[in-house]
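What you see is the complex with one protein chain gone and the rest in place.
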Amino acid sequence: MEALNIPQVEWSALLPVLTVVGAALLVLILELFLPRGQHTPLMLVGLLGLGLAGYFQLALWGASLVTWAETALSDNIAVLLNLAILVSSGLVLLFADDYLRARNMRYGEFYPLLLFATAGAMLMISSTNLMVVFLGLEVLSLSLYVLTGLARAEVRSEEAALKYFLLGAFASAFFLYGIALLYGAQGSVDMRVISASWVASMPGKMTNALLVASLALMLVGLGFKAALAPFHMWTPDVYQGAPTVATAYMAAVSKVAAFGVLLRLLSAAMPMLDLWSPIMWAIALLSMLVGNLVALIQRDAKRMLAYSSVGHAGYLAVGLVSMNMTSLTGVLFYLVAYALMTVGAFGVLSLMARAGDATTVDALRGLARRQPFAAFAMAILMLSLAGIPPTAGFWGKWYLFLGALEGGQTLLAIVLALTSVVGAAYYLRLTFSLYADALEAPAARWSVPAPMVVCLLICLIGLIGLGIAPRPLAESSRQAVERMANGEWQVVSGE
Amino acid sequence: MTAVPASAYLTLAAFLFAIGAAGVLIKRNPIVIFMCIELMLNAVNLTFLTFALHQPNLQAQVAGHVFVLFVIGVAAAEVAVGLGIIVVIFRLRETIDVDSVSLLRE
Amino acid sequence: METHRLPTELVIFILGLPFAGCLFHALFGGWLVRVLGERAGKWLVGAVGTGVVFAALWLSIVLLQTMLNLPEEARRANHTLADWLAIGSVHVPFEFIIDPLSVLMCLVVTGIGGLIHLYATGYMAEDTDYPRFFTYFNLFIFFMLTLVLAGNFLVMFIGWEGVGLCSYLLIGYFYRNADWKYNTDSANKAFIVNRIGDLGFLLAMFIILVIFGSLSFEEVNKRAAEVLGVGTGIATAVALLLFLAATGKSAQLPLYFWLPDAMAGPTPVSALIHAATMVTAGVYLLTRVHPLFEIAPAAMVVVAVVGAFTAIFAASIALGQTDIKRVLAFSTVSQLGYMFLACGVGAFWVGMFHVATHAFFKALLFLGAGSVLIALHHRGDIRQMGGLRRYLPITAATMVVGLLAISGFPPFSGYWSKEAILLSAYGSRLTEWIPLLFWIGIATALLTAFYMTRLTWLVFFAPSFASASTHTGGETPPGHAPGRERYWVVLGVLIVLAIGSTLFGWVLPSETDIHEFLKPVATPVHLGSEMLGESEAGKVLVTGAALLAALLGLGLGIARYRVGMPPRETQLQGLWGVLHRQWGYDGAMRWLGVQLGGAFAWVIGVLIEGLIDGLVDLVGVLTRELGNLVRGLQSGYVRSYALMMMLGALIMLIVAFIYGWR
Partner (left out) sequence: MPAEYVPILILFGLAAVITAVMVGGSWLLGPRRPTPAKTAPYECGITPVGSARERFPVHFYLTAMLFIIFDVEIAFLYPFFVMVRDLPTEARGFVIGVATAFATLLIITFLYELKKGALEWEDPVEHRRLKAELKNQ
């Protein structure tokens, strides 16, 4: 029997995820001892945990660590995306309480579930070991299924949860099968080995076929999570049915996590470009077209944003297909911006839903009169989603577009530009209706709760700040991508 | 080496996976659909184990076995969540036919 | 003054002041009005709003003075605020350019802009949303200055988009009015039409970025000929794309039709944005990158032809309009056509000259119209006006000055610039090939004088409405008697603008002054003098023809409308109806828009519901039918989704094996 190797662990690389898990457990226990419906302490502990995790994560900037028997790592990409995840989670945590209270959904489970989901998403990004990625994905997904069905008294919410659950499990099975085949091909499930095994695999041999099949299957699973067409069909139903705070969370976080993994996986599988490039090309094209065109005919703002999120996934996929420094920079930039925009937009919609108004585009008419600040925030968020300067959304698209041109993906670049115009149409329609007069007598004015004001201000300042000075983030993203491309890892392991 | 070649196991696993997937597509009771998904996961487990048998070193072999444990754990967690959702739906609707669950569409 | 370089840091203040004003109104405006009370609060908001623009004007004048003291070759400087973007090896700094061209535009924007701000403090005095108006107005000035001071395409694009945004916000400003639907629709129309133009700008910008590896005006202008080559397809493409952008912003054919509807905004907005400044951005763009156009002769021909044709087309439509502001809107389109004609024949400085003179007299006309509207409680139908000179003597007098200026009577400002345009059109090589261009210019001059006389006469001098009302049948006469001129700021601004329209072009800065001033930046570099022939004989002919045309127009106008509008015209019969309906162009566009929109919606409907959902349904139906046959089951959506995923996975696997398997 071989000696058991005790992995040497560089704890700092794991600290952010562990902090979030710890906070989640703490919140879980704390909830038991609080009086019913008293959730402010849960929120505060959660925020504290996220803040601490963010601090630990920031401290890891510049490191390229692989540790815990090469199952966990920390690099600049992980730092950037994890921070985006932490910020989105924090924002949702901040404004969720008010919504849950108003909708009579005072379930304390919300907080630990949200934190567990956050930990899962961070885990996905902080590893190249696909089994760990899978576990992270499951932790994220399982928490999200429950969050989706949180409104226990509402059929729509439960229906969305069921759909999400069944389809999500279905997609997970594909992803897992892909991992199994990869394991068969190379005896390891580490992404970083893929390129070597592909190069070493004999043409026409089984290993070769296994690698091909495995990559395709893994793309199915990740495509589902990232809401890429044709695996997007759950998106509108789930986004619409879920409680809006859960939608805000899942729209931002699961997209960041899924694209983080896709980014790592596809760049690790660079030698297999011939294989995945046409697949991702078609997926990108389809996602942009389907997402934006269908969003155009939606009446419900949540559904519209859901379809548009498919479109955004398509833009991001363009960045992955182009696979060059500029486009990958664009992907990272876009993800950070997208997380902010989505959380903010669904946040405003949660305000609407909270006040008992419907979330149809018609119901948003004349919001400016009832609630000028919310309307203003929504307008800026929509402009950013539409990619109109000077907002962060513009620069995201700009880098993706340039990246696509540089990468020779002219058709995708053109489709990106054209579908952005289509996108601008429905975003602006919504923006304008905010400032138009309401069709019916306006409902009573309502006030924006203070946490929401803080959250929206953070989103707006972030988006406009990035719109005016995109360079710091763009440079950081670029560095992160460059470092990953160089593949310099400091392996801390006992072996 | 066993008498049964690896390809046989793999083919069996592939069949199981395909049957599971087909079941997801044609069944309408979510519990049955979910069972089909479990079937797919177990097909994956079989694949893992088959490959684990053929790994050159112990490290890689054990890895395969551990993965199976992980998958079982994940599957159990999925069952818990899935059943929970189904129970709530039943309480609300008093039916769990997936086809009647289609309020959300446009 | 002993400076040997331009104080480029002033740019920050010129831009910062209006922006600070905008922030001030946005953050404190509403609060101030509440705290200080209606009167004092509005006064403060108005004072700050106007003050910042005048302060920017003062700084621009400082810049101008310094510039005039410098030798010609030192009159150009860049100010880089920050290194902004780096895309690969390409750096796009946040840079501004200070040269005679941008300074001239700065003066126009802040000068005319300041006066119109001042006017707006009176005109908008009764508006409930006063701070919001000044927020947008100052923001507009900020973006317009960004546009004209921009040192590269990207910075200009920000200004370009920004002014578009402000224009959109201000057209839809009265969204709380009874006719909010029309106002918001007009705003949307402007927005959408402008996006078509912006697409041209963006595409041109990307092509330039890829080919030149730089977006800086200086570098692109310098290297245009060597990089793109003279007369090549790509040069023509770039020039035409930029011209498309210009037609969108400057309301030229085929994209002019948003401008008349843009009159839904408050009158100061129409005067500032849709007459004096923003709409001239197209002309400015052409002048700014004129070397790019010069190396594309085909594009130049397009510019000249489109300009000339738009000029006469819009002038003819102006004849049939009955709304005072719409007449002026079409007049603006027509005058912009003149400017493009000048640019198209290579006389870029003349185009800019006309931008400046036009800013004066068109602002004057619009503000005069605003004064009329105040008095008539915002009813703008000229068929119901008449004899207003008794009520509004100062407005009438200044409007007459505007009439004389736009019609090109010496010594008013319009004469100098219009004559310069006609002269350059006459002398250019292009006109030798297409002699019609020049004669279109002359004909437009005639029409201009005619419709402006029609407007002025019907409003101020014709017998009053009471006697003309018999023609309009059962329409209700205006409920109130016309008000008097109430706001001294309104009158003051009118008088200042009238003086400007009288003196500009021959007294303070004379035509030659401006030519000299603009020479280093607007002289064609690639076109030889053969394109711009000038002859003394020609000059006499041109001046004679233009004056004759103007006199004829004036005479015909007075003769026709001496006693009011003839009934056929009042009821918009025959030719007048055709003209009123813009030769059917707007209708055609509307129809096309509806059809296109319909077709688009149809295609989407087919695509989405028919194709994509259809596919899902088909798949669902297939399984359902199969299932029905076997077990009497029904399809479920979860299953359709799963089936789509499954199919996707299968296709992906097949594709993966086809492309990837070795």
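We call the chains A, B and C, going by the order they appear; numbering starts again at 1 in every chain.
By our rule, a contact is a pair of C-beta atoms (placed from the backbone, for glycine too) under 8 Å apart; a residue touches a chain by one contact, two chains touch by 3 or more.
Given the structure is predicted, the values throughout are model-derived calculations rather than measurements.
Among B:V4, B:L53 or B:I72, the one in contact with the hidden chain is B:I72.
Residue C:M646 is the one among C:I14, C:L170 or C:M646 that touches the chain not shown. Within chain B, the residues in touch with the undisplayed chain are 7, 10-11, 14-15, 17-19, 21-22, 25-29, 31-32, 69, 72-73, 76-77, 79-80, 83-84, 86-87, 90-91, 94-97.
If you put the missing chain back, the residues of chain A touching it would be 1, 3-4, 6, 25, 28-29, 32, 181, 204-206, 209-210, 213.
The criterion applied here is as follows: only the chains that are shown with their structure count from here on.
Contacts between chains leave no pair untouched here, as each chain touches all the others.
Between the interfaces A-B and B-C, more contacting C-beta pairs are found at A-B. With centres defined as mean CA coordinates, chain B is found 25 Å away from chain A.
In terms of their C-alpha centroids, the spacing between chain B and chain C amounts to 64 Å. Residue positions of chain C with contacts to 2 or more other chains are 637-638, 642. Multi-chain contact residues of chain A, defined as those touching 2 or more other chains: 162-163, 166, 170, 237. Of all residues in chain C, only 623, 626-627, 633-639, 642-643, 646 touch chain B in the complex they form. By the touch criterion stated above, chain B contacts chain A in their complex at residues 10, 17, 20-21, 24, 30, 33-34, 37, 40-41, 43-44, 47-48, 50-52, 54-60, 63-64, 67, 70-71, 74, 77-78, 81-82, 84-86, 88-89, 92-93, 98, 101-106. For chain C in complex with chain A, the touching residues are 83-88, 157-158, 161, 172, 175-176, 180, 184, 187-188, 191, 195, 199, 202, 206, 210, 601, 604-605, 607-608, 612, 616, 637-638, 640-642, 644-645, 647-649, 652-653, 655-657, 659-662.
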